[in-house]
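As you look at this complex, bear in mind that one protein chain is not there, while each of the others sits in place.
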Amino acid sequence: MDYPLTVDIAFLLLAILAVVSGWRVFCTDSMVRASFFLLVSFIAVGVIMILLAAEYLGVAMFFMMAVEMMVMATFMVMFMMNPAGLNPMMMVHQHKFSIAAGVVIFVLLAGVALLAEFPTNPLPADLDPVTSLGNELLGDSMLIFESAGIVLLTTMIGVVVLSSHRGRYGGAHEGSMPPGLVPGGDPAGMPKEDEEEGGGHHHCH
Amino acid sequence: MAVSWLSRLAARARVPVFPALGMHGDTILHRLALTPGIELVDSPRHASILLVAGGVPPDLHEALRRLHDQLPAPFATLWYRSAPLSELAGDLRVDDPEALPEALKRLHRELMSGRRDSSPRLLPDEPPNPWEGLGDDGHGGEGMMGGVPYGRPMAMNMHDDIRDGLTLDSLTVTLGPFLPVLPPGLGAKVTLQGDLVQSWVTQLAPYPIALENVFHEALQRPVPIAELELARARHHLQRLAFSLRLSGLEHLALVALRLSRGLNVESRVGRLHRWLTRCGFFRLTAAGRGRLEAGQARRVGGIAARAAGLEEDLRSRDAAYRRLGFTPIVQRGGDTNARWRQTLAEIDHSLQLACRAEQEDLYSEMTEAVETPRGPWDDYRPEDASDILEDLLPGLEWDEALTTIASLDLAGVSEWPLEPLSETSLKDDEERQA
Amino acid sequence: MTLVTLLLLAAALIGIGFYGALSQQSFVMLMMGLELILNGVMLAAVAFWALSGAGAPEGQLLTIVVMAVMAIEMAMGFALVVAVFRTKQADVTEGITELKH
């Protein structure tokens, strides 16, 4: 399928934007900046999806990711406050290995993209992508869609249980001791010795 | 051409004034708030004129210099009843409240037309602490904790969180003494987690407040009760106006100020009270936070004590007041909400007392002590009680903390009375403009 | 904009995401790596749908499912981070060397 020149230019710019901002995520100083760079990468991909006629998915990407990245940035600030990224930081481990792994993955996937023969079946001219998606979601694939909904609900409940102040066996700050097998007995399934292991911030370089 | 056209338009804008308050400077603000063509702004960045109102104590001069340098050019400084800093000796000083609005407007016009240069910077434009990072390009080093940029280490968890046990990184800052949302002169070192106040240390006590002359006279000789009660109501209305402005009810703040300006024995606050209830002031803004314990309430005295259920009012000891059938109004609760209900009830009560006292031409009879709007003044003047904030504020959100501070009258009473302002001139101001 | 260029872009995003997920110490940054991988996956899915699958609706459905997976991944990830942070005050992977209390 041939696209007009303007679309090609737009794609090129967006692709550069997506890759550069995706890469900047891991080499910027502030985690808030990192999450917004990731958001830029997502938005660029979303616009590419709109160019590919997936109108609903592209726009859904904007709002899904805006909310997700906002939550992410808030968590970053909660765990590590660094207004305006004054303190530079580089928190990595197994750095060389990771770079190698990333490059290998890219080469493998790029090889597949370049060498494999994919069928060329462009979109039919009369296809309305949004209607087709809607019919699919509430038609043939309704079970999948509804399962996704149920899983999301389960996630919500699980998340509230996990992150709430009260752990499974009482307050989280008390260290969640399971009850004894006999009333007043030792906690079930716990080793006898209670060694104090290194809590606190581990900030390895 | 285009530029001159732009600056001519800019010269006609409402004059954005940032007030830096010195001793007894806040009275002029009540007047400026009602003056057309003047806008009192909340941040020095939003101002074109820095108005230093009232004498600034020498130990705050350094803070005043820093504030002065925060205004974006072009800006000018105007000193109202205050001696200019030595570097700014040539600045305009105005002592006459009548002439102040016109002086502010003229200053703004001159700045915009380029006839007056922007005020010079007083301090070098450099960080208060040197860069202490590592490396050539100013980086703070490696690892999460990095270096110590500008003398400030990375925010760290030094305290346990007091709300939900999820310890977040805290931030410690120094606020005041010129922050317009705090009482004038109050300075504090505050540790915040997000917008939750983790700790509050009062470093600078607020300036003593000046009461109207009638309260000072009442300690020497009998004074007309009507005058005493009107002065009391005026004081409370002005505090109410400050709090209303803080909570975004500008028009009701102006209503309260106008009421306090033209207050006489016929005035009533019933309508203001109804408006406040209807717009949800008591439910949305002044919700029940900042509850005072009995001991704290007694220490603050006055409205705060009576709002906490203590029946302490020196007026009930005065025979003249007893003849008027005076009994103190008391609220239960002792929180922000109760304090504002108490304030409104007391304003209403004062106006009724004033009305009856004027009909019967009553004078106060007790001269050894007087109940000031700030609290009882017997052997001692009411003293500064701003250190109770250290117990009261931790655990509150920023908004709740500020509403609580605004609802408390904590500053001590000054030994000097307020200079009487002529009440008629302001009305003329407004009428002339309308 | 051809299928190959789109897939190359997706491969680049997945590669960067892999690097991030493996190299970052902070939990939250690690999750960002995972998100970037899923970003590439979604792009590839849409590219196949538009240029190779003749607009078969399952292509779009797959992307929706990946988005849901992303939301679940993030929610569960943060819940675990909060739970770990409450008990151990740790926000980097080295902070937890074992999963028991």
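Some points to look at:
Each chain carries a letter (A, B and C) given by its place in the written order, and its residues are counted from 1.
The rule is short, and it goes like this: a contact is a pair of C-beta atoms (placed from the backbone, for glycine too) under 8 Å apart; a residue touches a chain by one contact, two chains touch by 3 or more.
Keep in mind that, in the parts below, contacts and distances are computed from a predicted model.
As stated in its UniProt record, the chain not included in the shown complex is "NADH-quinone oxidoreductase subunit H", which appears among "Multisubunit sodium/proton antiporter MrpB subunit", "NADH-quinone oxidoreductase subunit H", "Urea ABC transporter permease subunit UrtC" or "Peptide/nickel transport system substrate-binding protein".
Though it is not drawn, the left-out chain touches A, B in the full complex.
Only one of the listed residues, A:Ala66, A:Leu108, A:Leu138 or A:Leu153, touches the absent chain: A:Ala66.
Residue-wise, the contact with the chain that is not shown comes from B:Pro36, picked out of B:Pro36, B:Pro57 or B:Gly295. Per the touch definition above, the residue from B:Ala73, B:Ala99, B:Leu123 or B:Ala294 contacting the chain not shown is B:Ala73.
Although one chain is not drawn, its touching partners on subunit A can still be listed: residues 30, 32-33, 36, 39, 55-56, 59-60, 62-63, 66-67, 69-71, 73-74, 77, 83-86, 128, 130. For subunit B, the residues touching the absent chain in the complete assembly are 6-7, 9-10, 12-14, 16, 34-38, 41-43, 45-46, 48, 70, 72-74, 112, 127, 149-150, 171, 173, 179-181, 192, 194-195, 244-251, 254-255, 258, 279-281, 284-285, 287, 397-400, 402-403, 430, 433-434.
Just so we're on the same page, only the chains that are shown with their structure count from here on.
Between the CA-based centres of subunit B and subunit C the separation comes to 52 Å, rounded to the whole angstrom. Distance between subunit A and subunit C, defined via averaged C-alpha coordinates, is recorded as 4 Å.
Chain centres here are Cα averages; for subunit A and subunit B they lie 48 Å apart. Those residues of subunit C in touch with two or more other chains are numbered 82, 85-86, 89, 92.
Among all residues of subunit B, those that touch two or more other chains are 144, 165-166. Contacts from subunit C toward subunit A in the complex involve residues 1, 3-20, 22-26, 28-29, 31-33, 35-36, 39, 42-43, 46-55, 57-58, 60-61, 63-65, 67-68, 70-72, 74-76, 78-83, 85-95, 101.
Those residues of subunit A whose C-beta lies close enough to touch subunit C in the complex are 1, 3, 7-8, 11, 15, 18-19, 22-23, 25-26, 31, 34-35, 38, 41-42, 45, 48-49, 51-54, 56-57, 60-61, 64, 68, 71-72, 75-76, 79-80, 91-95, 97-99, 101-103, 105-106, 109-110, 112-114, 118-124, 127, 129, 132-133, 135-137, 140-141, 144-145, 148, 151-152, 155-156, 158-160, 162-163, 165, 167, 172-173, 175-176, 199-204.
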